[in-house]
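One structure follows; several queries about it will come next.
A single protein chain has been omitted; all remaining protein chains appear in their positions.
The first chain written gets the first letter, and so on, giving A and B; residue counts start at 1 in each chain.
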Amino acid sequence: MNTIGLVAFALVGSAKAIREEFDLFGIAVVGLAMAFAGGVTRDLLVNRVPLALQSPIEISLGLLGVSLAVGLSVVLDSPDDHPISLLSDAVGLAAFATTGAIVATDTGVSAFGVVAVATINAAGGGAFADILLDRSPFILFDDFYASCAVLGGSAYWLVVTAGGAGSTAAGVCAAVTVGIRLAAINYGWGLPTAQILGLTRQEGDDNP
Amino acid sequence: MNTIGLVAFALVGSAKAIREEFDLFGIAVVGLAMAFAGGVTRDLLVNRVPLALQSPIEISLGLLGVSLAVGLSVVLDSPDDHPISLLSDAVGLAAFATTGAIVATDTGVSAFGVVAVATINAAGGGAFADILLDRSPFILFDDFYASCAVLGGSAYWLVVTAGGAGSTAAGVCAAVTVGIRLAAINYGWGLPTAQILGLTRQEGDDNP
Partner (left out) sequence: MNTIGLVAFALVGSAKAIREEFDLFGIAVVGLAMAFAGGVTRDLLVNRVPLALQSPIEISLGLLGVSLAVGLSVVLDSPDDHPISLLSDAVGLAAFATTGAIVATDTGVSAFGVVAVATINAAGGGAFADILLDRSPFILFDDFYASCAVLGGSAYWLVVTAGGAGSTAAGVCAAVTVGIRLAAINYGWGLPTAQILGLTRQEGDDNP
């Protein structure tokens, strides 16, 4: 699963960079950043030398995703919106959320720490790629995306706290994340803004 | 004081995200980022697992600030410009600068290191929140804000170097930071740009 995630995230990141007409170096950097920034941040938070710098296999998978993005841009108009990309991306989100939750639990942080590290591991790469592309991270205002990792990480913590085995918790976390993400894509879920909730009067400013 | 700072910073960050019409997840992330990014960066720089991931109390305070921002957006037009917000924000700036200076001194870095960590702890959260909102960090071109933390951190280092007790230094640092910040708000202080100093000829480019 982690394999699918690395390839899928690198593909989606590179496809975004291609659309912005970055050069080949930029395409590789944004793709690798999307695939690895979440995991590197996780490792920094728990004080480890990032795995991505140590394992040649992980990097090869990331570069495979970058090559796929460049190759697919010949045959597809928007490789990052294709159903296969969306499915791989959802699997990657689940894999990364699970890895994050496991690493955080091993380090012995609080319940919030587990959920935060799971979410950062899963969604941090995409957020960092958007900052490199000079946008607000899309996970912050669009879509029901990082929320899936929040729910998956919470599920992991609940299972472990209830005395469940780590492998059970990992399975539950992955299933919850990927399930909710696919449902969100399918039904177009999103979280409301404060404006939609009618909680703010800012709109009044536009119609004085 | 740290308590007030966490709540105030989360409130100001969330209020900014509400104004940008982010969804509820984005509002929470920007608020928590503003409250914790400075402290997490501080902990990374001195090689510790971030406190924010370990202490459930700190996170609860941050979430309280987020809730306040959503709640206040009902009754106030711009909760982040309200005098109470500005005052809390100044107290938070002082509290975070002091914490940063203490942690840096314990780690045994240089004088510049103490001032840098104090400033990053105090102003880094706001800068990171602005990057998430796809703006240049306001502390870099507007306002006499981070400079207060620079002066507070310098005061801390001076007192410690002069042989003062850590608690005295902390008190002086907090008083200097909050005092200068409130004076800066009151009198509208700002630092000059190179253009205003008449040090550059770039303006000539506009009037050939």
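Going forward, contacts are C-beta pairs under 8 Å (C-beta built on N, C-alpha and C of every residue); 3 or more make two chains touch, one makes a residue touch a chain.
Keep in mind it's a predicted model, so treat the numbers as computed, not measured.
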item	value
Chain not shown, touching residues in subunit B	44-47, 104, 107, 109-113, 116-117, 127, 131, 134-137, 139-142, 146-147, 150, 190-195, 197, 199-202, 205
Where the missing chain touches subunit A, by residue	17-27, 29-30, 40, 44, 47-50, 52-56, 59, 70-71, 73-74, 77, 131-134
